[in-house]
Every structure is written in structure tokens, then in C-alpha cells.
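I'd like to ask you about the structure that follows.
Yeah, one chain of the complex is gone here, protein chain that is, but the others are all in their spots.
After this line comes subunit A, so read on.
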Amino acid sequence: MIKHLLSGGDLDADTATEILDTAAEMATVAGREIKKLPALRGRTVVNLFYEDSTRTRISFEAAAKRLSADVINFSAKGSSVTKGESLKDTALTLQAMGADAVVVRHPASGAPHRLANWVDGSVVNAGDGTHEHPTQALLDAYTMRSRLGRLAGLSVAVVGDVLHSRVARSNVLLLTTLGAKVTLVGPPTLIPVDIAGALAPGTDVSYDLDSVLPNVDVVMMLRVQRERMNDSYFPSAREYARRYGLDGPRMRRLPEHAIVMHPGPMNRGMEITPEVADSRRSTIVEQVTNGVSVRMAVLYLLLGGNNR
């Protein structure tokens, strides 16, 4: 097993499948009266969040607690970071407190990679800038597998703000490893030139959502990340919604079995309409539930044994 989980590309097909299989077992715990396993008793997991997050932080916290680990939550707001402490000094402080794993979210791409060189414990990337978010890709893969029964051969459209999306990057890497075919869809201004070749050869790019929809098994809508947009990438929100938003009529162009995913938080009315988000095809709530199981599996596989 690997020591850190920094990128969707860190995982080979066997390891990724092991995580998904383990997650399936962890999911059974959620149905029990006692939702607790003793596997990580006495281990300390630090949630180091330099960026706002609801579901990822809570999901990691629930996962660590269900495995009986001790959880320390750190958010940059209200910490010494506001006094100017650097990431490295914060990391050394955590190291001195004996953190066995650090779950880190940071606005700078690559921050978890730097952190992995400074601490002895395992580092899990919970989202770094516009770079990667591997546990989100794992929970997306888990959701697709549980809904559609397989990953190999699936056709997945990732639609929207690919430029700023760490979810898209991790998903392209992981899904390609697991045998799915990914098509990136969005306005040309929001799809980096040659991203497909740089991430995973075999990935397609399209600027026309309507032509892609009839041939996919999964459509994954990305949030339009206005907080990261310094320029205008499209003329207006209405035009974006019109061309790249998933609404009822577009959803009905999908094959009968196809599912609609969204990593959350959603801009309802922008990239997805309420009709789609609340439809039978939508897996958005399932994704949150599955997130806890997948993160339990990741924490167990990184920390459960003696992998030094």
C-alpha cells in the first residue's frame, strides 16, 4: 500500500480497486446500530483545512471517528496562520504532536506534496488549489460502480469549469486507470489546452454538450468556481447555463440508465437545474454518503497496518 494519497494518479488499478472493495465493507458499518470499528484506536488524524469546506471536512472527520481514531480539526481561521505562521511550521507543530495522518486542504496547488516531505505520517490530499482531489474521485468511482455495476468501459462526461476543477483532474486520472473513458466538456475558455494529453491520453475534449449526452453512461457536472475566476470566462451566467447547464430536456437526451453526478456544492440554476439535481438519476446525496465509506477505506489502508 502507498504511504500518501496525493493524486488520483498515485493509484494503480489494483490499489484503487482494493480501496473501492474495502469501502464497500465499510459501508455496511453505516447500517449498524453501532457505527464504530476499532481499527485505528490510538491513532491521531489531523484535519488541516486552509480553505472552507463542509462536506469534505465533515466526511473525513466522520470516517476517522468511525474507525476510532482521535481527530484534531485545524482550520486556518482562528489559528496562528492568521499571525503569519507558514505551512512548514504548522506541519512541524503537528509532527511534534504525533499526528499519524494529516488530511490537508489548501488553496495552493501542490501544498500536500510539500507537506509530505515535512511530516513522518501519511498525508491525504483533500483538495489543493486547482490541482487534485483524489478522495472525491474515489467516491465518484465508487458511486458509479455501485449504480452501474462496473467501471471498465464506462463513458463519462465531465462537464463545466474544468480549468479550475481539481475534481476533474483527479477523476480523469483515476477513471482512466480503472478503464473508463472520459470526455471533458465545457466552453473553450474553461478547458486548458492539451489537458487531455497532459493528464491521460485517450481522454476526449468536446465543446458541444448536446452532441455528447446521448452516448454517455455518466454525466458529471462541475461547479462553476466563481471564487477562483479573476476574469470573465463566459459572457454571462445565463449564456453559460443555456449552453452547458444540465436541465430537464437535456437530461432526457441521456440513455435510460445514465446517472447524473455533482461533487457539490451546487449552483442550482447555473450548471444544474433543481429538476435534474432532485431527479431519480441524480446521485448527489449518495455521493456524500459514499464519501464517508471511501474515506474510511483510505484511512484504514494508509494507517491500519505497519506499512513502513
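Heads up, the rule we're going with is that a contact is a pair of C-beta atoms (placed from the backbone, for glycine too) under 8 Å apart; a residue touches a chain by one contact, two chains touch by 3 or more; residues count from 1.
Operating definition for what follows: contacts and distances are computed from a predicted model.
A chain of the complex is left out here; the name its UniProt entry carries, from "Metalloprotease PmbA", "Probable septum site-determining protein MinC", "Bifunctional protein PyrR" or "CopY family transcriptional regulator", is "Bifunctional protein PyrR".
Screening A:Leu94, A:Met261, A:Val276 or A:Leu301 against the full complex identifies A:Leu301 as the residue touching the chain left out.
Only one residue from A:Thr28, A:Thr82, A:Asn117 or A:Ser232 touches the chain missing from this view: A:Thr28.
Contact residues of subunit A toward the unshown chain are 1, 18, 21-22, 25-26, 28, 32, 34, 36-39, 67, 300-302, 304-307.
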